[in-house]
Every structure is written in C-alpha cells, then in structure tokens.
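Written below as structure tokens is the structure these notes are about.
Removed: one protein chain of the complex. Kept in place: all other protein chains.
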Amino acid sequence: MDMVQTEKLVFEYEKRDEEGNVIGSSRAIDQVDIDVKEGQFIAILGHNGSGKSTFAKHINAILVPTEGTMWVNGRNTGDPDELWNVRQSAGMVFQNPDNQIIGTVVEEDVGFGPENLGVPTEEIWRRVEDSLKAVGMIEYRHHSPNKLSGGQKQRVAIAGVVAMEPKCIVLDEPTAMLDPVGRKEVLKTVQKLREQKKVTVILITHYMEEVVDADKIYVMDHGRVVMEGTPREVFSRVDELKSYRLDVPQATLLADELRKRGLKIPEGILKKEELVNALCQ
Amino acid sequence: MIRDITIGQYYPAKSMIHRLDPRVKLVCTLLYLVSLFMFRSISGYLIATLFLAAVIRISRVPFSFIVRGLKPIVMLLMITVLFNLFLTRNGEVLFHAWIFTVTEGGLVTAVYMAVRLIYLIIGSSLMTFTTTPNELTDGIEALLHPLNKIHVPVHEVAMMMSIALRFIPILLEETDKIMKAQIARGADFESGNIIQRAKSMIPLLVPLFVSAFRRANDLAMAMEARCYRGGEGRTKMKPLRYKYRDYAAYIVMIAYVVLVVAVGRMLPLHVWIF
Partner (left out) sequence: MSIKLEHLNYIYSQGTAYEKRALNDVCLEIPHGEFVGIIGHTGSGKSTLIQHLNGLLRASSGELYYNGENIYREGYDMRKLRNEVGLVFQYPEHQLFEIDVLTDVCFGPKNQGLSPEESRERALEALRLVGLKEKYYQSSPFELSGGQKRRTAIAGVLAMRPKVLVLDEPTAGLDPKGRDDILDQIAYLHEKSDMTVILVSHSMEDIARYADRLIVMNKGAVMYNDEPKKVFEHYRELEEVGLAAPQVTYIMHDLVKRGMSVRTDVTTVAEAADEIMRTLVHHCTNS
C-alpha cells in the first residue's frame, strides 16, 4: 500500500516587499513525484536550501501544496477535514532537539501527543512507557530534558512521536546538530523502531553514511528530484552527487578514485568491507 | 553566573511534598504568603519559621539549593532593610550619626521585613522546586477553571506559562553564550554610564530576540505536528484527583494559619511592628 504519494507537487513561497505586498513567488518544490510504500525506509538527500525540508513539512500537512496533490495513508493533505488524521498517520521529528520538546519532564513530553489526540489516561501511560522503552530512554522518564545530551533529546522527541502510534515517521535532519555519538544513537534507535514497529521511515539528511541501508534514495536540488534509486545506484554516480553539493562515504570515494586510476572495482561500493573484499580478490 | 538562578526551576526528588496535588500546593503557598502578614509578634515568626523549616525538611530539597535562589534578590533585600533601618523612627535611639538615626523600632522592622521577604521567596520557590511546571499549570488551570465561563482562555494561558517556564533555562544559557561571543568581539557590558550601558545591550538583545522568535516558531510547528489544537478534546496523562494526603495537607495548613494568627496576635512578646 502507498504510505506517502505525491503527484506533481509544487510549493511556492510568496515574496513580499516591506509593505507586505506580494511582489512575486519562488518555487521551493517543483513538480515532485514521490512514492513511498508502507514499511519502507526512504531517504531524501539534498544540500541546505534544496527544498528537502519544505517537502518534509508537506508530509505532516504543516505546509500544503500550491499545486499538485499529496496523499498520506490515502488521505489528501490539502483537505482541511483530514488534517488531524494526516498528522496522526505521519509523525515528525525536527532538527533542533531543544525546540521540539514541550514538556519539562521526559515522560510528560512523550505524553503530550496522546493527550492532544484525546487518548484515555491509562492508555497514555501504557503508550508513554512503551515508547520510552522502544527508544531506550525509560530510565530517564523523570528527568528534565534540559539535562540530557543532544542524542538523548532526539530520542525523547522520537518517543513523543512513537506514542502517537503513527504509521510513518518523518525525520527532518534529526542528526544535523548532534555529535557523532549522538548521531549513532539516533540512527540505531530509528533502525530498531523499523524492526520492532514496522513503521515507514522517511529520513531527510545530508549525511551520506546514514542512508546506506535505505530501500530507496531521492536526491533533491532546487526543489526537484534529480536522482533516485537504491543507495548502490545513487552512490555509483559520485561526480553527479558532488555537483549537487553532496558527498559520499570515504569507502565509496576511495573505490571511485581507484577505479579512475584503472583498478577493476565494481561500482556502487557503500561500506568499507565491500571495498576490502573487492581489493583482496 | 546566569546559570545560578534557581527560581522557577524544578528540583526532582521523591518526597511527600512532591507528590501532593498541585492545587494543594498552590493554595497552601498562597495561604502561607498571606499568613506572613497576619501576625505581629516574635512568636508568630517562630511558628512561621518552624513550619517552613518542617516543609523544607519534608520536601528533601537541599537547603543550599534554596539559598542559592535568594541570590538574585539580595539587592532588593538590602534596599528594604536600609530603608526600614533608617526611616523608621520608633522607640529608643540605638545609634545616631549625622543624618542617620537607628531606633530600636527601626532595627526590628528592618529585620522582620527581611525575614518576611526571604520567607516569601523561599515559600514560593519551594512550590516550584517540588512541582513540575506541567503540574503547576495543570493546577492553575484547574483552580481558574471557573473563569472559563466568562471566556477567559484558561487552558491557553496555562499552556503559555508552562512553555515559558520550560524555556527560561534555555534562554538564560543562550544569553550567556551570546554575551561571551560579543565579549570576544570586544564588546563591553560592564563600564560606562547608564545610556552607554543600555546601548551596549543591543548586540545582546537583538540576537536574543531573533533566537527567541526562531525557537517560538519551531516550537509552534512541533506542537502542531503533534496534533495540538487547544484545550478542547484533550485528555490528561496526569489528571488531578485529590487523595487522602491532599486533604490532610489542607488540614495541616489551616491548622497552621489558625495557630499563627491566634498566637501571633494574642501572645505578643514585647515587640509590636505595626
């Protein structure tokens, strides 16, 4: 089944002068067609300003298309009557860990979503416990979020989304402000959730190492989808990726460099083990 | 420096006071604050002190932590004490020099005023130390619920308060950071007259406002994404229900108020203030 589907999605920002009159518009998203099946792990890559975050906000109906259509779990995000259904089906984790935690105690923050949905009290407690366990933060339930590390805060934010029991989780650059340890923590958590809860995951990022396990990658530039395919397909086009201000893992880069110097190394090397194997044959 | 401010912070601990219903704590704090102005004698102060000491003990909030919360009001305290000390002319003159005269009445008033102020701050910060901001706003929301009938947006106000409390430490930390960054660029926040000082705050205030707005924007988006749509149809993770201990707390509080007023007014020990 389709989890997220778009058809010729266009989003335009209005540009205004100092008096607030519209003086034109700029296209942040331009004719995007994306199709995500239930249970998939999809990555959207792009440099800062490529439109990937604007696109992410459409999945949660924070923004609605100027033209074209987006369906989330079969519901049209442009339909105001479906707004809350859309937001419940697709939970969203944002970049800045400080600016998305509402509660002053970890468990109260995780309970915020279910409270908004009108879930009965006992059920809220069950869900809070369950989701804090799923992200491995249960022992911090009575802590203040301010005293947690960046990675821990992001895991709390993920738990807050999981507690709403969405079918799909959109992570909008969840690791951009974290250190390598925090980054690993968050990715491991996402990986675990995919296995345990079978949720669809859409990861938006510019770190290539994070997406090697994705089922499919979309690369965005200037609001358009410019590349799509499996990680292997996308990462075999090193020079093209670089032209979109992106980067590939060092193993891929080294494989590419060696291939250019005449070594016979297969295309689409993603991990260091693959390169070592190729070299030692 | 800025991080030392503890007022409004929550101090996690497992105590009887922490477990009380926030409504009880709100009402009792209010009663205690009012009670401080209801007695006139040293015996009243004694009871108020004992009561506060007992509550602090039960709350398991370290005394040193509470004292740190008094730092920001030291200036205010000094001014109050000095005013009372020199401007109250009452009773025997203890000290006289040039235009300064200290009388016995002045000394007593000054000390009592200082004690009252300190107790006022300790009393109210004890409430915030033992109540999470969420509980606090839940409590306020519940207590003010009747105002809903005259179209006061009680839930929204309570939500705003709780968010403000959550962001106080974050914004303080941010102030610290921006201040350091501007000092590194040669800014001077310490010298100059009042106008120069006000001007030197611009490099601090503009980035702080920009950051506050950015955070507000992000947070509003995050709240919406988590299906927040005002108070209607919302359930509570921690609904407020009075338990035995809450009724017991009310009874203790009322007993204290009666005692302190009765004893404080009936048993004057040689000093009167008003």
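Going in written order, the chains are labelled A and B, and every chain counts its residues from 1.
Note that in this section a contact is a pair of C-beta atoms (placed from the backbone, for glycine too) under 8 Å apart; a residue touches a chain by one contact, two chains touch by 3 or more.
Keep in mind the model is a prediction, meaning the values are calculated, not measured.
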Residue among A:70, A:162, A:234 or A:251 touching the omitted chain: A:251
In the full complex, which residues of chain A touch the absent chain? 47-49, 149-150, 176-177, 179-182, 206, 208, 242, 245-247, 249-251, 253-254, 257-258, 261, 263, 272-273, 275-276, 279-280
When the complex is taken as a whole, what residues of chain B touch the one chain not shown? 3-4, 62, 64-65, 68, 174, 177-178, 180-188, 202-203, 206-207, 210-211
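Keep this in mind: only the chains that are shown with their structure count from here on.
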Residues of chain A defined as touching chain B within the complex: 57, 60, 62, 84, 87-88, 91-92, 94, 96, 98-105, 107-108, 111-121, 124-125, 128, 142-144, 146, 160-161, 164
Chain A-touching residues of chain B, taken from the complex the two chains share: 10, 12, 132-134, 162-163, 165-166, 169-170, 214-215, 218-219, 221-229, 233-239
